[in-house]
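All protein chains but one are shown at their positions in the complex.
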């Protein structure tokens, strides 16, 4: 029985997840960098990585909005800018430029990080149920897109053994 | 030993999660549709589904605010509306009407989706520690509510084997 017991202990301790599923629902600088940093880090360490783009996140796979991710200039009290200034015309652009200026000391641009992720084997999926709502047609998808995937396929992934899912 | 080894392999591969726990913390159109779509999709495929409504999410179970979910007209740079317009009186209403107009081509209203989820067996739980803060009394809860649940019960669910938890 010793062998069985040993195996039991090993099984009980479980196995590390070897697949990461990231869900990107927003299209703002501060909510796109985290999944891109996690995707490239995980893929570099040999994990399988799938990124599921849904709702506003779909804009990252859409030719019309790819590369145009901004930072909100209002509604984030952690930003050093009063809302009364944040709403003025041009302020979203200014906050975006300031943030991008800081970011580029540390990371590539979002399109560059997406390309880097692809080169590392990360897969990009467009959420089929929200494409119509977001005005994204199949012909709008950038070539980095692997496929169009249903909510039930996403759920199958998220509930598979050995998978860690992070919803952002 | 062959049998044991076979079983071992099966066990190592793990089992698919058969329970989905969704946490709804916001009350905006774009943060309520995703959990409702996931809840109905998961329940349709035979999973057990629990939705835990907390913080602003509690408003969905509150008679006073149920069916009144809006879309933010400012603070989301992915929206095609400058903040200077977004803050004008009536703009939250206008953004909400525009979004709802688009949404109804694809999905039922939020109250309808909640009813549909219930019909599929999804359970709705009010977060007990945030009810007071959000001004929600037990008598305010809509009949779709199954029960009032503590943070430690939620944590027990989230950490149970065979459970996938998505925090939105």
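Think of it as A and B in the order they're written, each chain with its own count starting at 1.
Keep this in mind: a residue touches a chain if its C-beta (ideal position, glycine included) is under 8 Å from a C-beta of that chain, and two chains touch if they have at least 3 such contacts.
Here the structure is a predicted model, which is why all the values come from computation and not from measurement.
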Residues belonging to chain A that touch the chain removed from view: 1, 4, 8, 11-18, 20, 30-31, 33-34, 37-38, 41-42, 44-45, 47, 72, 74-78, 82-84, 86-87, 102-103, 105-106, 164, 166-168
Footprint left on chain B by the chain that the document does not show: 3-4, 7, 11, 14-15, 25-28, 54-56, 59, 65, 70-76, 86-89, 91-92, 96, 129, 132-133, 151-152, 155-156, 158-162, 165, 167
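By our rule, only the chains that are shown with their structure count from here on.
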Distance between chain centroids, defined by C-alpha means - chain A, chain B (Å): 20
